[in-house]
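Handing you this structure, nothing more for now.
Complex shown without one protein chain; remaining protein chains in place.
Residue numbering begins at 1 within each chain, and the chains themselves are lettered A and B in the order written.
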Amino acid sequence: MESYLPILVFCVIAAGFLVVSLLAARLLRHRGSGRTSREPYECGNEAESFAHDHRFSIRYYLIAVLFVIFDVETIFLFPWAVMFDKLALFGFIEMVVFLFILIVGYVYVWNRGALNWA
Amino acid sequence: MGAIEPREFLLLAPEIFLAVAGMVVLAVGSIGRGLAHRTTALISLVSLAVVGALVLTVQGPAVGGEAILAGMFMIDGYALFWKGIFLLATALTIVLSMRFVEEGGYPAGEFYALLLFATTGMLFMASGFNLLSIWISLELMALSSYILAGYFKRERRSNEAALKYFILGALSSGILLYGISLLYGATGTVQLTELAARLPAAMAAEGMLVSLGWLLLAIGLFFKVAAVPFHVWTPDVYVGAPTPVTAFLAVGSKAAAFAILVRILYQGLAPLLVEWQIVVAAVAVVTMIWGNLAAVTQSNVKRMLAYSSIAHAGYVLIGVLAATEDGLWAVLFYMLAYSFITLGTFATVILLERREYAGETYADYAGLARRSPFLAAMMLIFMLALTGIPPTGGFFGKVYLFAAAVQSGWTWVAVVGVLMSAVSLYYYMGIVVYMYLRDAEDDTPTPLPSRLLAGAIGLCAVITVLLGILPGPIVELAKASLLQLP
Partner (left out) sequence: MLEVGTTHYLVLSFLLFAIGVVGILARRNMITVLMSIELVLNSVNINFIAFSYQLGDLTGQIFAIFTIAVAAGEAAVGLGILLALYRLRETTQLDGATEMSG
């Protein structure tokens, strides 16, 4: 039971931090009201126009898609990392091959200029 | 599960080599602009030849059947036969594509790399012995094909073809996968031999799961071979895709889908023989009837060929249905003959495509016999072969398929096949009539735009006729490439 004491302390501190900071924010904050504070991006400046009127650059999609692909492929790294000891050298070589293929893809994307923003 | 020996990876050398070759082509293609057209095509062709040699030398000695990588893949004669078909189909597709890709003004490296990746997927499909490995290989082939179909991305029809192919392809692989997951739930395995061993017990305990599972799995596969009523994507994709890609889809993708269909039905679902025979029989009959009748009404040649390829899937299903040795080698022989016939046909269509989509209406074939006697003669051979008239490979292919069906007691299905072949005479001979009996507005002889392409067409025609005169050696080869029957 004793070994759980640090966890309890941690929980109390975490909850306390939450409560204290929320309370402090409530007491200290500037009570502004009105239209501007309810806007999606409240940053002091008034928004020039409504977000839906604009099309985002197609590059956002490209970057997002590239991110999704490379990001999801890391899913194979997790089981490998967990079983690293048992898989030993064989698993390591397999993973190097896998990563190498990913790098080929990365080099290709780079060569094609998909990562150039301008 | 035993330890995996390095030797098992050596046995997969052809597939690994092809994947690496694809990456090399991709890299080479992305460095320079323009200069890479011929280089990448050449690298692709050479690597396909190397892969062919590797298949023979490395996997050849294992024709007796050897399961590797914990039962993930199976190296056997059956797989080898299919791999031969895939490699030939891809090599010919590259030859067909060269002029097309060059004139289309699209990057060549990606095109050939995608072809090689798709072929890698097909090779793995032929050897796949576990629903997981089969599915991943299928996806490798399918994802590459979606992009290839939309390769002319500034072309509206090409883009539309890719869109339709992608949506229905994704749907079909979702259905297939759902079926696999249900079968896994009922049996606890996705390895084909274990699946077959555990199915009888699972049938008793979890009848619903098993029935739904294998049905969904089969529907997914029928989508991929373009069998009615799961064919709706085929005509639009075949018409819209760049013609060399259409040829590749009609031959390579279809053959690969049949390779796994037969392996899954024969080896994984063997205990359900009676059930799946009924379903396959129904699908085969509907496919033959609908494919042929719809082809009759077409005015666009590519669209007619799409429906004809649907109809041919129906004929092949007759052989699958028989589930006898005769049926199986008939399927192998037919797919080989069909590959050459279809590639030759599409190559002729490509040669006629002076402008972007010319060579597509029947009128474009008017008076071809006078303008280009060579092309007209080649087209005549291919049309005879597609109908199944001797002396062509198509004749023996159909005879073997129908005979196998009759021997195994499916006479009525074979009768439908024969009747529908008679119907197909109408639309195949339609082209011949235009070529030989109608006059063109412009009677001047047209020179062949590409000797290479003409050579490929000639090769396909020679093989088509050879298969019709001397089918013996290929039949023997097919007989040596059988699976264990259910």
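Please note the rule applied: contacts are C-beta pairs under 8 Å (C-beta built on N, C-alpha and C of every residue); 3 or more make two chains touch, one makes a residue touch a chain.
These numbers come from a predicted model, not from an experiment.
The hidden chain makes contact, of the residues B:I75, B:L123, B:A162 or B:A259, with B:A162.
The omitted chain makes contact with just one of the residues B:A170, B:A363, B:L425 or B:L466: B:A170.
Listed residues A:L18, A:I69 or A:V97: the one in touch with the omitted chain is A:I69. Against the chain not shown here, chain A presents residues 58, 61-62, 65, 68-69, 71-73, 75-76, 79. Touching the omitted chain from chain B are residues 132, 135-136, 139, 143, 146-147, 150, 153-154, 156-157, 159-164, 166-167, 170-171, 173-175, 177-178, 180-182, 184-185, 188-190, 232, 235-236, 239-240.
As a convention for this text, only the chains that are shown with their structure count from here on.
With centres defined as mean CA coordinates, chain B is found 43 Å away from chain A. Residues 4, 23, 26-27, 30-31 of chain B are the ones that touch chain A when the two sit in their complex.
Contacts from chain A toward chain B in the complex involve residues 90, 101, 104, 107-108, 111-112.
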